[in-house]
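Just dropping this structure here.
Every protein chain but one is kept in place in this view of the complex.
The first chain written gets the first letter, and so on, giving A, B and C; residue counts start at 1 in each chain.
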Amino acid sequence: MEKITASDKVLLLGKSDFLVDVAKGMFHTNHGTINLSKLVGKKFGTIIKSSKGESFSVLRPNINDFLDKRLARLPQIISLKDCSLIAGLTGLSSGYNVIEAGTGSAFLTVFMANLVKPNGKIFTYELRSDFFKSAKKNIDDSGLSAFVDAKNRDISKGFKEKDVDLVVLDMIGAEKIVPKAYKAIKSGGFLVVYSPYIEQVKAVCNEIEMESFTEVRTLECLVRDYKITRDFSRPNTTMLAHTGYMTFARKV
Amino acid sequence: MEKITASDKVLLLGKSDFLVDVAKGMFHTNHGTINLSKLVGKKFGTIIKSSKGESFSVLRPNINDFLDKRLARLPQIISLKDCSLIAGLTGLSSGYNVIEAGTGSAFLTVFMANLVKPNGKIFTYELRSDFFKSAKKNIDDSGLSAFVDAKNRDISKGFKEKDVDLVVLDMIGAEKIVPKAYKAIKSGGFLVVYSPYIEQVKAVCNEIEMESFTEVRTLECLVRDYKITRDFSRPNTTMLAHTGYMTFARKV
Amino acid sequence: MEKITASDKVLLLGKSDFLVDVAKGMFHTNHGTINLSKLVGKKFGTIIKSSKGESFSVLRPNINDFLDKRLARLPQIISLKDCSLIAGLTGLSSGYNVIEAGTGSAFLTVFMANLVKPNGKIFTYELRSDFFKSAKKNIDDSGLSAFVDAKNRDISKGFKEKDVDLVVLDMIGAEKIVPKAYKAIKSGGFLVVYSPYIEQVKAVCNEIEMESFTEVRTLECLVRDYKITRDFSRPNTTMLAHTGYMTFARKV
Partner (left out) sequence: MEKITASDKVLLLGKSDFLVDVAKGMFHTNHGTINLSKLVGKKFGTIIKSSKGESFSVLRPNINDFLDKRLARLPQIISLKDCSLIAGLTGLSSGYNVIEAGTGSAFLTVFMANLVKPNGKIFTYELRSDFFKSAKKNIDDSGLSAFVDAKNRDISKGFKEKDVDLVVLDMIGAEKIVPKAYKAIKSGGFLVVYSPYIEQVKAVCNEIEMESFTEVRTLECLVRDYKITRDFSRPNTTMLAHTGYMTFARKV
């Protein structure tokens, strides 16, 4: 069982949950101050008390903790269920090279960087400088910046990456990038376009039809959560009913 | 752009689709024989003709092509959408160590091995020797056997792996394994149980409640495909409406 | 075009919406007082102004306006989508005789009474006297009391109605009523049980299996709303994901 070091991030689970750097030393919360330096040398799974006597379990975090608790979010992100399908249906894994636009808050960027490590790379384009700055900070904070090349640049002006395994577009006007994306994808590689509206899907599918793509598929992913108790089982009363449509296409 | 070598697998897309080893040499199909040796040195994306004059596009395959076209399947597999969520919601990526039971036809095994490579491992248990043999063959054929330790063994008799990132159970009586799984998972790691029936979910959730798990969640994933043409857009008429429930729990 | 009479109910649509009896005379709202007596002799569709100068359109109400705006609701009602399927899948229409338990707030009672009128009847049983009182008031207020026989009585103690077209059960312990319901249904008639939890569905299905029922079917109804604008179309972001399961069975 690995021990906590001064360079680790830890997940604190208590009355509130936090993802913090042990190196931060003293960590102030509404539930009291936590002396993180005491954690060094302890095992993950240990419990630490705040100055107010509140207990926090100390867990080893994973990428989703970062995405959920640390990443500074812009209004629109691609939700984890959709990130999962984009990755799963394209075979995204270590060694993949990916072009992404726009970066947004870098939620999908970081999710993908974690999958392509240690020998793949995400080339991500963001037009707006304010989004880019926020994204850059998130990428650096994720510890995965070695696997990301983030650019504050309008992808519609062109890009030089070639022979990539995947191009992911989540941007207004994605349809205009399709021909360029086609050229950049290697044979057998994928284009994925994320579109909140059906009109965007149509515009993208029209462009996809003009190129030599195969396995074209538009889908949406619905996750239904359940409430399970000893006595009663039922689906949750409400659910997230729409995030976006995902269009997949594969270069011949 | 990489060239095809004699040790590659290639995806042939034509009237029928195939995933074949170039090393096979002559490949016989209903649409004529294909001389694969001619492909060596050509670029992926090239077209090859069969002895009957049928054209096949030659693409670089990915892990899903293997799962879809080569893996010998037992009746029940965990579908790609569910594999994607299991991976995405647990942060599965290179370096993860995973215990899986049962192996079945190794569909999920191979899917996960592709994600944990190059420095993680899937320890997978299968009770039935006939399933184990089939699974072993699939694992070897996938080219990912270095990242899999497959055992023809009843996991309920115990196992020695410790401090794993994830335990995935897809087996009758999964609920009996929950206490042992809990011990084997490292702090912050995950248990995922796949259950076709709601009664199995309940049995599993009852056991999960007895251990120190957090973030317990049962869900199902529904993928809705769309038909998009220039004129008309609508969801497909029928859909896969149920595969299985997935219960997630995280060790404190 | 029919004119408004003093005995009508009218639907007022404005900054707030109301369903009121014209006979009420002066109607006080946060948006001013409305002199309803002025409406007599006017056509439906007219506009009336409140003392504060706010405009209200005056519409002819239907049964759903009553259910939505006037019926005093207990926490749990069977939603309109589910009422619609119960009626639609059993052929509920004028002349049907129906046994219902429990009455609850009489939402389904009134919905069904509106369909069986002018020559059918709803016999509805409610154990709790507080619920019964509230239900009775709602039934009277609906104007459909001629088609309802409401009883403050525990249906499990037995009932005398026979040869009914439909028995609808929405109550804890519905499974215990199934044998009695079977006896009361005429050949070709239906039993419908509404169950929020899957465990209740199972208990009911086990009892149904013991009687001579056919066409047994358990289902749930999901309604997905869309946002449609000139530019963009998409499903609503959230939806009501679970109300209850409905089990249908038909007496041979």
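Miscellaneous remarks
Operating definition for what follows: a residue touches a chain if its C-beta (ideal position, glycine included) is under 8 Å from a C-beta of that chain, and two chains touch if they have at least 3 such contacts.
In this text, all values refer to a predicted model and were calculated from it rather than measured experimentally.
Taking every chain of the complex into account, the omitted one touches B, C.
Panel shows subunit B; residues 196-199, 224, 231-243 of it touch the chain omitted from the view. Although one chain is not shown, part of subunit C still touches it, namely residues 1-2, 11, 13, 43-45, 57-64, 80-81, 83-85, 87-91, 93-94, 111, 114-115, 117-119, 162-163, 165, 186-189, 198, 201-202, 205-206, 214, 217-226, 228, 230, 233, 245, 247, 250-252.
Simple rule for what comes next: only the chains that are shown with their structure count from here on.
With chains as nodes and touching pairs as edges, the resulting graph is an open line.
Fitting subunit A to subunit C on CA positions gives a rotation angle of 180°, reported to the nearest 5.
We define each chain's centre as the mean of its Cα atoms; on that basis subunit B and subunit C are separated by 48 Å.
Rounded to a whole number, the gap between the C-alpha centres of subunit A and subunit C is 46 angstrom. For this pair, subunit A with subunit B, the centres built from the Cα atoms lie 22 Å apart. Touching of two or more other chains is recorded for residues 198, 224, 233 of subunit A.
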